[in-house]
Structures are given as C-alpha cells and as structure tokens.
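Notes follow once the structure below has been shown.
Here the complex is missing one protein chain, while the rest keep their positions.
The chains carry the letters A, B, C, D and E, assigned in the order they are written, with residues numbered from 1 in each.
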Amino acid sequence: MSKRIVLFGELLLRLNPEGFARLVQADRLQVYYTGGEANAGASLVKWGHSASMVSCVPAHEMGDACVNYLRRFGIDTRYVQRAGERLGLFYVETGASQRQSMVIYDRKESAFTTYSDDGLDWAEVLAGADWFHFTGTAPAVARRLVPVLTRACTAAQRLGIRVSCDLNYRAKLWTPQEAAESMAGLLPLVNVFVCGAEDAAAIFGVQGDEDLAVAAQLAGRFGFTHVLMPRRESRSASHNTISAFLWHATQFAVSRTHEIPHIVDRIGAGDAMTAGLIHGLAEGWTLPQTVDFGVAASCLKHSVPGDFGLASLEEVQALAAGSASGRIQR
Amino acid sequence: MSKRIVLFGELLLRLNPEGFARLVQADRLQVYYTGGEANAGASLVKWGHSASMVSCVPAHEMGDACVNYLRRFGIDTRYVQRAGERLGLFYVETGASQRQSMVIYDRKESAFTTYSDDGLDWAEVLAGADWFHFTGTAPAVARRLVPVLTRACTAAQRLGIRVSCDLNYRAKLWTPQEAAESMAGLLPLVNVFVCGAEDAAAIFGVQGDEDLAVAAQLAGRFGFTHVLMPRRESRSASHNTISAFLWHATQFAVSRTHEIPHIVDRIGAGDAMTAGLIHGLAEGWTLPQTVDFGVAASCLKHSVPGDFGLASLEEVQALAAGSASGRIQR
Amino acid sequence: MSKRIVLFGELLLRLNPEGFARLVQADRLQVYYTGGEANAGASLVKWGHSASMVSCVPAHEMGDACVNYLRRFGIDTRYVQRAGERLGLFYVETGASQRQSMVIYDRKESAFTTYSDDGLDWAEVLAGADWFHFTGTAPAVARRLVPVLTRACTAAQRLGIRVSCDLNYRAKLWTPQEAAESMAGLLPLVNVFVCGAEDAAAIFGVQGDEDLAVAAQLAGRFGFTHVLMPRRESRSASHNTISAFLWHATQFAVSRTHEIPHIVDRIGAGDAMTAGLIHGLAEGWTLPQTVDFGVAASCLKHSVPGDFGLASLEEVQALAAGSASGRIQR
Amino acid sequence: MSKRIVLFGELLLRLNPEGFARLVQADRLQVYYTGGEANAGASLVKWGHSASMVSCVPAHEMGDACVNYLRRFGIDTRYVQRAGERLGLFYVETGASQRQSMVIYDRKESAFTTYSDDGLDWAEVLAGADWFHFTGTAPAVARRLVPVLTRACTAAQRLGIRVSCDLNYRAKLWTPQEAAESMAGLLPLVNVFVCGAEDAAAIFGVQGDEDLAVAAQLAGRFGFTHVLMPRRESRSASHNTISAFLWHATQFAVSRTHEIPHIVDRIGAGDAMTAGLIHGLAEGWTLPQTVDFGVAASCLKHSVPGDFGLASLEEVQALAAGSASGRIQR
Amino acid sequence: MSKRIVLFGELLLRLNPEGFARLVQADRLQVYYTGGEANAGASLVKWGHSASMVSCVPAHEMGDACVNYLRRFGIDTRYVQRAGERLGLFYVETGASQRQSMVIYDRKESAFTTYSDDGLDWAEVLAGADWFHFTGTAPAVARRLVPVLTRACTAAQRLGIRVSCDLNYRAKLWTPQEAAESMAGLLPLVNVFVCGAEDAAAIFGVQGDEDLAVAAQLAGRFGFTHVLMPRRESRSASHNTISAFLWHATQFAVSRTHEIPHIVDRIGAGDAMTAGLIHGLAEGWTLPQTVDFGVAASCLKHSVPGDFGLASLEEVQALAAGSASGRIQR
Partner (left out) sequence: MSKRIVLFGELLLRLNPEGFARLVQADRLQVYYTGGEANAGASLVKWGHSASMVSCVPAHEMGDACVNYLRRFGIDTRYVQRAGERLGLFYVETGASQRQSMVIYDRKESAFTTYSDDGLDWAEVLAGADWFHFTGTAPAVARRLVPVLTRACTAAQRLGIRVSCDLNYRAKLWTPQEAAESMAGLLPLVNVFVCGAEDAAAIFGVQGDEDLAVAAQLAGRFGFTHVLMPRRESRSASHNTISAFLWHATQFAVSRTHEIPHIVDRIGAGDAMTAGLIHGLAEGWTLPQTVDFGVAASCLKHSVPGDFGLASLEEVQALAAGSASGRIQR
C-alpha cells in the first residue's frame, strides 16, 4: 500500500566524466542531480510510494534543472524552496580495478545551507505522512539546520510518524566530534537508524566484536526501534560484496550476501538500501524480508549510472528472492 | 570456398541507451539494424561468403537506413522489398552484474509482416545458392508468412539447397502452442535445426536427460540431418559460460566451453553461433570443428556492441583452436 | 494567476539525428517525448499554470520514460493511462538552407489509439479547471476518439470551462474530407479555434482574401469566440518569418512580425503559440497583448531543440514587448 | 533509366572535430570516408544508377571500414584493391562567419598511390558501363597513375563510353605546371570536363572575360563535348552563392543561382555538382535542365554533414524547379 | 618580437550544454576553463608571446584540470597558487535568434578570492615582462584584492612595464558605485584602459555624444595613454556587428566594422580584442593597425566554441587586412 514519505536534505549537482576517464581528461561532464535523501525518495517512488522533498535550491535555471530532475523521477517538489545563490555540487571520478573512485565536494554556502523553516508549518508538511527521513549530511553541511531538524522530528513524533536517519558520515564534511555533538540532540527523536560499525565506533564510541552488540548499544543509548548496519567488502573498485545486519529489539536478521563483480556506479547504493529498509518496515515486513529487500535494492543500484536506484519492485524482489542469473528478458 | 546463402527474415531497428543507462535515463539512443537472419548473414559475409536477404522494409528513409546498414556489412539487399509503413523496432537495456538485460519489442504491423512473395520466383532467388536459412521469429511475427516459408523451403529442397532453421523461440512473440503449430509444416522441409533443450521440451514436448536424446528425438520426428543445441550458463548479466552440442546421425560433438567474464553485448550471440554452424557444414568440416567454430564465433560476439558478430575468420579460428589470451596485436 | 488546464492528446517519442545529419547517417538518435497538447502544456506550466494531461502510454519502460519526461517539465500525469503495447513515435530530420526538415510518422496502433474513458468521470477530471484543450491530431490518429472528445468537451461546456482546439492538420494522418467530417461534431463544442488560412480553405471550404473574412466565417459556422490564424513565411529551412491574426467578435489584432534567421528547431512552434493564446485569454489580456505574447512564445521556441517551448514568462514578455537584441545576460 | 558509372580515384578517411571546434580543441573526431569520385558516385547511386569504384585501400580494418562505408551508400566495391599500408586521410576544420574552413592532407604514400592495373582488363571493368569518371586528384597524388588513367580512358573511348574529368585542382597537391603537364595527355581522352575559370587560367593559360570564351577555348584545345564551369561567391564561411555555366558545342546554359545562407558542410559540393552533370547528360537532358540539376544537387550538399550529397532525386528536382521554401514535410 | 605578458585574474570552470540546448535539458555539460585575463593570454601566446598567469586554484583535481588547460594553450602557470577549496564556475546557455545567451555565476568564495601575495615579490614576477594586464572582475569578485592589484601595478610602473585594464563590468558581480570606488585607486596606475561607452557613463559618470569625448575625459581623469572602446550592435543572439574606437593622446582610430552573421560563441570576444590591443601596442603598431587587429581577433573569436580566441596571427592579420571570404584552405 502506498505510503507518504517526507524527506529533508540537500539537493546537489553531480558532475562526472564519461566512463573511466579522470577529471583532468574530461572535456564533457555528465550531469545528475542527487542528495542522499532524494536518492532514497526516488526508489520509494519507483516502488509505488509518494515522496515529498523538503529542501532549498536557487531560483535560477540550475535550480529549475534540479527540481525538474526530481519531478522526472516522481518526487514531489512542492516544499523545495527557491532561494540562495548556488546549487551545491560535487565532482566524481569512477574508479576501476585498483583505482579508487573519488569525490570532490563543492557544497559550501549552497542554497540548502540557507534553508529556513520560518513560516513553515511542519504539521502541515507532515500531514498524512507515514515516514520522515533525513541523513547526517544535512547538519554536516550546516550546523544551523540542527534546530530545523529538531522541529521537524518533534512534529513527526507528535504526529506518530516514524523517523529514520542514515548517519551517512562523511569525513570531508565534519569531524567525528562535530558529528557526535550535532547528532546528540537529534537521535533521541529518531526511530530507525542506519550506521556502519566503523562510524558507530568513531563517532559514538560504541564498540563491539559483533554488529549485534553495537546495534544494541546504539539503540540503548538513543532509543532506536531499529538499527540497520550495512556491510561492504571492497575487493577492488570494480568488485564489492555487500550485505547488512538489521536489529530490532530482541531480534535481528542478517541479509543474503551479494557479490557485485562488475560495478557500474557505486554512489547512491547506501541510499537505495535505506529506501529498501523504509519500504520493508513501512509495509510491515519481517526483519529478514526487509533486510534482504534493502540489500537487493542496494545491489542493483551498483549496476546503474547515477545516484538514483532505478530498480523496480519486481526486480528487487526477484533478486531478494535469489534470482541473479542475469538472463535477458525478451 | 565462398558459398551463397539466402536468408529470409525480419529486419529491425534496435535502439539502446549508451553504456549501462536505463531507458528512463536516456536522452540519446544508439542505433543498430538487425534481425536474427541478417545477424547470421553479416558473419557469413565477413567469412567470405555472399548472403542475400529476402525481407521487407518501408520505402522511406528509415528503410533506406536499414538497407544501407546491411549493405555496409556486405549483405546483398536486392531482394529486400520496399513496402509497408513501419520498420519494426525494439528497445534494449544492457544489464550488468545482477541486473538483467531487457528487450521491449515494438514490431507488430511492421513492413515485414506485409511481405508478399507474389510474383517472386523462389527458384530464381535461390539460383546458385548453397544454403537457405530462416528463424522461427518470421512465422512468430506473422503467421501469414508460413505459406511463404513453405514455398521457399520447398523450392530450396527441390534445388538441393540445404535449409537451416533456428527456432529462436521468443515468449513475447507467441506461445509454445502457437509455435508448435506453425512450425509443424515447416520443419520437415528443414535439414539443419537449432534449438535449445528447454525450448524443445516446452514446444515439441521432446524431453530427455541428455542433449543427445533430445536431438535424436527431434531429428527423428522431423527428419533433420543436424541438430545444434546451444548451452548457456548465466552467472550474472556480465558473466556467462557458453558451449554447444551438435548432433548428426549417429555422431555428435560437444564444443569447448568458453567462460565470458566481461560481456559487452549478448544480443546476436545465438545468431553468430548459427552462422558458424552454417559455415562449418557448408565447408564440409567435421562435427567437432564445426561446433567449436560456432561456439567461438558466438563467444566473440559477446565482446562487440550491436547484434552483428564482426569477428574475422582468423579471430574465430584462433579462439576455436584455443587461443584466448587476449594479448594486444601490435 | 495560476490556472488549471486539462489537455487531451497523444504522447509520442521523437527521435532525430544530432545536428543536421540525415537519418541514413545516424548511429545515434536524440530522444524527446512530445505531443501537440503536451507541448502547449509544458509552456503553460513554465508560465505558472498547472496542466493535466489525459492520454495513454504503454505500461513498459518506454511509457515510464515518456511519463517521466512530462513530469520533469511539470505536467501532471495522473490521468495518463498505462495500457496498449506501443508508444507512437516519429523520426525527424532537421533541414538547413534549402533542405527541408522531414518527419516520418510511426504512430499507428499506438497505445493512445486504444485510449478509453470507460469509468472516467470527465466532471471529476475537469473539476477546478479553467481550460480544456485538444488538437485535431487526436481524432486524426483514431477516429474512435471522436466520441471521447465529444464527452470531454460537453462536460467542459457544462462546467463553464473554455475549450480550445488547434486543428493542427497533418496530411500524413488524414484527408481534408476525413478531417472535415470528424471535426464537424466537435467544433460546435469549441470556443477558441486555431487554424491556418490554407487549412480553413482545404478542409472547411472557407475562403477569403483576408484572414478577417476567413476567421469570421469559421466563427459564424461553428460559434467560436476566438479564432487564431498563424502566419508563416518560409524563406528557407533555416530562416522563417512568423506572425498571427487573432479574431474575437467584432475585433481583431495582428501581431508583430518576427524574423527568425537562425532556426534551431521548428517543431512545436505552433503549440507554443497556442499556449500563448491560452495564457493571454485565460489571463484576460487584450487581443493585441495575447497575440503578441503567443507569437513571441512561438518565435522563441524556434531557438530551442526539442518540441517543448522552454521560454520563461519574462523572456516571452520581453520579446513581445519588442526586445530582441540577443545580448548576453551576465 | 539506370546507368552504370565507373569511377577511378582515391578513397580517403576524413576526420573532423564536431561542430565548429578547431583541431586543437578536439578530443574526438568524426569519421567519414570520401574521395571526389566516390562522392559523385554516392549521389549517382542515390539517384538510381549503379556506380563501381576502382581504387585501392589497405587490407586491414581501416580499409574494411572504408569499403563498408562505400557499400553502405550503395557503391560497388568489387574493383577496390586491397593493398598498400595506409589509408590516405585528411583533417577538416569547419569554419564559420569570417573563419575559413581548413583542410590538412595526409595522403602521401597512401595505398591508392600504389594502385596497379597489372592483370586488370579495363574492357571487362568497363563492360556495360555508360560513363567513366575521374578527377585530377588521382594524377596529383601519384604521377605514376597517369598511364593507368590513359589505359582506362582509352579503353572507355574504344567502347564508346563517355569520359568525364573534374580537374579539381588542389594547390596543396601539385603546382599548376605539374597539373598542366600530367593532364596534357589525358584530356584529349576526356569528353566532359569540369573546371573553374581561375584554374583554367592558372593551369592552361586559358583566359577570357567570360566563361563562354574560356569554355570554348578549353574545348577547342582538348576536344571536349561539354565543359562545366562552377561559380561560387563566398560571402563568408557560412554563406555562399553558387551557380554554374555549362557549354556544349554552339550552345551554353547558365544555371539558377542559389544563395546558401547557412552552410552545414561545404566539402563535396563540387562532386555533387559533377554527379548532377553526369546524371543530366546520361539521361539526355537539355543543357539548362542538366546544369540546374547539378547546381541544385550541389546546393543541397551544403546542408548535409560529410562529403556525400545524400539528396534524393525528388529533392534535387524540386529545388532545381525552384522550390526552396524549406517547409517541413509532415 | 616575442613579449612577456603577466596577467592577474581569476580562473574559472565554464559549463554549458551542447549546441543550443537549455540548461534544464542538459544531461551533459561541456567543460572549458577560462577567465578574462587567461583568455587574453591564450591569444597572446598563440601570436608568439609568453604569458604568465598569476592566480589561485584549489589543490585538488579540478585545480589540476584548470592548470592543465592553461598549459595546453601555452600559458605559464608557475604563479598559479594552489589553495582554497573551490574553483569558481559559471553556467552558460548559448542563445540563438531572439533568445539571449545567459550566464549564471557561481564564483563566490572561490579559491581566487583567497589569493594572497604574501611572500610574493612582484618585482620578481614581473622581471623581464613587457606588460601587466588585469580586468575589473578581479576586484569585483573580491574587494580584498584591490591592495594586491595596487602592489602589482605599482611594481609594474616602477619597472617601466605597461599596465592595461579591461573594466569588464559585470552587473551580476557589483554595482556601478562599488566598481567606481574600487577602481578609483587602481586606474591611476593603469596606462591602457578598455571600457565601453555605456559603462563609462554608468560607473564614472563620463558622458558624451561621441566616443572621442568619452575617451578623452577618461584619459584626462585617470591619466591613460590609450583608451579602447569596443562597439557592438546586437541584431540577434546569432548576428552581431562589432568595431572599436581607439584613442591615444591627440589621435584616434576607428576600426573596420565586421558583421558576424553566424555566431558560434560570443564569450571571450572582448578578451580577444584586448589581446589584439596589447599585441598591437606592444609591437609598436599604429593606432589603425592596432585597432583593426584587435577587432579582427574579436571577430574570429565568435566563430570558435569556448572562451579562448584560437585564431593564428595569419588568420587575424588576413581578416584585419580585409579578407573575409571564408574560402576553404586546401
């Protein structure tokens, strides 16, 4: 059944050379518009939900282009403010074999960092919503957005809307200390949390030999109902293995493991997994169903260029159910 | 020694996004012209034979473009009628890793389905020919072509020309029942038959634990001199393993197995194998030579974009002989 | 003030070679999605209105891509049915100097021709709407849509919604006689009519030395409140001159004339003019304001690739007001 | 009625940046295969004739690509030898406004310069032919081809086949003196000669205030039946005016003048005119018909990228008859 | 004779859609690196001079790509600091006919605005130089660069090096008042000034019916030896007319007027003119020679994509001398 998901986060321009060229070789760059929350939203829309983005882009043509891109993939842009001067952006180089992919951020002073909820009634924005989602990059790019998020999460909790947060820690944006400090007040308002084991250790000092211990500690400290911990092994820039661990109260589930031997584009794979998590929990699926769906969505994202996971419900379900033969559909 | 092969079948426009993009992402599509029989023909021409296509495309510029494409790769287009209104087409998405490739057909009411051999003297078309080839997609797209094919095959048999048919069953075009019915009258006019074990079971109800049994039953029922059964294992959309089984009277041969770990484009690989089969049999090669050549041709097709197998005789022979090191020629 | 416009018409895939290449030279084609009504709708959305498309595209990925394209440019696709098997399409060659542009249609048996309003409540679709628009290509591609349009127009008239129709006569789709016959019952339900003088003569037998006479006769016969007659002089495929004549009751207005010396893409220019007409009339502008706005919108469309007129309100108004210097904005 | 034209000349690879970029900016180059004679041949095939190319390209893949390109546009490549080591090539920059287009030749030591007619029976090559055509660039790139051409022309004359030669003087290939010397023995074997007034003066010392005088002198000296003198005025790299003067015995005709205000690609325009000349004369048209057809073909060539004039008989005839409005065909 | 020119200014990334597409349509953007001073420098290097850029770009790959681009066109990048976080950038839409080209700046907080000459010995940078050039955009993007420029100009004057400044006023960067204020202290250190009549009026309040009066007043106020006043008439985005007025003490010269009917890319045309001015004055040419050379260089820039005027000395001189026929060089 279709749910309504509200997302808060930055919208960015992504620029990358074609194929495996390096930035110093490029005389053309491919254009995608993205953002961790929008990436999740695009998958959720593809799976039949509605997704409303709360964000801010400039009033000029590059803001138009960004909004249009979201609309194209079905995201409701009614709450995307048009203000500020620049669209945050980043450059990507796609690695291969031993050469790593690389991201250069240019998102300071972006329109999003000027976002203001003055005059916005969060209760109205969230009316009829089933879920509110944000990632840690929002406070990371602008500490002044912490009170905005606090108001949003508080309103969501008051309305009985589930709140999820993907920590999405980026060392290029803030230090572990800054992250810990900014998230401290927000996380008690979060129900569903996504965080890798390494980040849990570095930022929250939560350690443990096993994901179970880490998840339980995180949940204990902040009151989460669910903790998703993605796992990735990187054999090379072209070949990764992914899976995930999902914790809920006294239960947990470990997903199937997918080997991805021919990565087309890795960026956005985490957001696709989060989208799968939201989908599964919103649909009331079991933990194993949910985590397998999320990991399958993430796996398929690796095969598509750009940040949006464009896999259909049928494609994800088939893979989650174990069909990975890759035969032509004809 | 150069042979003359006559081919009957549809000509189509193929459109696909560049690289691994999905159709919803594409603002440009790559253009190829194709058809199962033309694909085989292009390989046969590359190996020194002449190939004449009997088909029908519209009289407008898209028909010109299709005819030109065939001429470019050396296929004789003298017998390509110019009639009808539309060129049949299909859209392709190239999969990677766990994401399957996908084909969307738009070939109904195509010019080819209006093909008529009124006023055509098949004996003249086939004069000097060594081989006549068609695939099951011709009757699949237009049942009214069954009598046309019957006349063509009958003329070929009368002239002592060998007739081959690749069943090439496509579930999107017809049901197994429809296929069985339409092929029933045609197959007794066929000498060399290409058919996978699964399709043999589903369509003709021919089952057996081993390819040998299946081939023998098929041959027994329809009177084939040769039956080729391709085998494919699909580890992922990017990584397949192929081989084939070739039956002739009391003998059979199993080809080498080729692992193809970096598939560029799978479409047309079956047609390249059939071309290899025709080449080997027409040249009077042994069964093992023939089946190894066919499988090598098919294997190399996977490394080339588009439907035509553009490998040279030397390249195919080298691979059939076991050289797959992939060193640069310089 | 923002209006709600409802549009009924076909959605199509447009494919054209890059630049001035001919179709026989192309190994890539650019992709646009279009339709006369959607083209008008995209302009209206750009100018601040809402536009809802009523149409039908296939349920597969090419239908998705088409719907996404409309959404990208802000058109509401809620009423786009997903049925049928194929997306109608056409191929375009862009001419230059003495070489004409050329269009090859492949839109027979398209999903749109299977459109059904069974179970659709036109009153609900049109609720809150200010305008209903369609073009003559809808009945041209499927005569069975005439009763659908009759129901739609009748519902609109009942709700006091203005109805516009651009005859948009295409000789490749139907004969003048067929057009006259099919439009006969529809036009009395139309308030605002767009039709060139040549087509008025050929189809309706309405002749006169001057546009005034033609418009008055058309209005007299069918009861139109407004008649827009576009005028185009084609010096070459690259250089045209456009203007228009707008009639209303006892008044009329002739627009400025714009010379367009470097045409980038002519297709959709008529639809942009119609969009301007709807905008002006819906805003309650004077006849001269309206016709100048429409012609300016049409003029600017010639400078943009693809069928959508992507000019902003400010750009169109500046040109309508006489600013055509083409200086860089920086 | 379809004629058979035999052409002798070099086949070349043409490389140019996309659009108006300069060579120092290009990281991709567009690929065309060309040659003055092949260019004429492609037009003649488009108009329903058969054209056989006698030439030489290397046996490697670049030779294949060149041969395939000719076949694509219908030219018979049976007499294209496969020998030598390199395909001659040239680089093109397309100018605009005041910036001239530019050509850099790299055709020395090309496969064509090694062409040998040892063992070739010209009578057999020319059997059934109606016309033999070559241009002055063949002897220009290899003086050793003069005796080959002498044999070919002699055989043609013996068989009653008309011989045409476009002087096509290129200062980058030889000096006027060299040209005069090499052509001296060939021109008496030529019936139809194409040569601009400037070149006639510079190379043959034939001067006169009017084309009539020049043509008559040239014909008098070498015995031509027809002399075509193209005229071009270049207002800018983007805007030219063309016409031509055609002389025959006591008659002459001057073509319409076409202004070409938006040149897409000028290269090959002369060859398209020569093709038109051959077509008209071979069809037995009057001088005015012939010269107008030739100039119209040349005019249309300016609107198409690449060296081949891809205009259809209908397009050329319509323009020759005066229709240049450039309206869309739909 | 080769001169050494030192340039101070920002380096920027330019991104634009291909052809005439609008930004909302683009899924790829072309990449150029640019800056008013670098543009002039590239022309000067092309004409045989050496040009050293003093600037600042980030230490990451986008800074590398920018530096590489300058090196590619021969500019000495020794004095390009590697600091700051982002490369300033702008988006361009290329207009056509009545649609204006458009620029969106995103250059705030760029690496260049953090430029520091701490520890830089301007006397060393300028050693052996013949000319120092900057434009008004440097103080426009960062007022804190005024003292840097003051030190640079003072050092140049002390060493007897001529200083030129192109006001290059951009309303999107600062107000006329801000420009007047910031330039007040710098202009007395400038010898050669480039400024349009409109900007002279708006910023310096210098008015006059004729350029002569304006130039004389500017020179009188600030002590310039030369004032260049470009003139441009814009008939459309595709068609401009340019010329210039050059003042020196009691003399002046007016250039030829060039009509540019097919503009490929206008950006950088002013910088090419300034480069021509510097070249002429540095070579000791007369005023008419100098201004004609500058205008010809600017004219040719319009025919090349990107901001760099890539015309050779011979090309510019030929056009300055009146040859604009645009014939192919071959």
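Basically, a contact is a pair of C-beta atoms (placed from the backbone, for glycine too) under 8 Å apart; a residue touches a chain by one contact, two chains touch by 3 or more.
Since the structure is predicted, the reported quantities are computational estimates derived from the model, not experimental observations.
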Looking at A:Ser97, A:Thr154 or A:Thr286, which residue reaches the missing chain?
A:Ser97
For chain B, residues touching the missing partner are 19, 73, 258, 260-264, 296, 299-300, 302-306, 310-311, 315, 319, 324-330
Tell me, which residues in chain E touch the chain that this view leaves out?
68-69, 71-74
Residues on chain A that touch the omitted chain in the whole complex?
19-22, 24-25, 95-103, 105, 170-172, 234-240, 262, 266-267
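Criterion: only the chains that are shown with their structure count from here on.
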Report the chain ID whose CA centroid sits closest to the centroid of the full protein CA set.
C
In terms of residue numbering, is the interface formed by chain A and chain B classified as same (over half shared) or different (under half shared)?
different
Just grab the chain with the largest centre-to-centre distance to chain A, centres being mean Cα coordinates.
D
Going by residue numbers, if over half of the contact pairs line up, that's a repeat, so tell me which of B-C, B-D or A-B repeats D-E.
A-B
Cα centroid separation, chain B vs chain E, in Å, comes to 61
If you average the CA atoms of chain A and of chain E, how many Å lie between those two points?
44
What whole-number Å value describes the gap between the mean CA coordinates of chain A and chain C?
40
Which chain B residues sit where two or more other chains touch them?
22, 24, 27, 68, 102
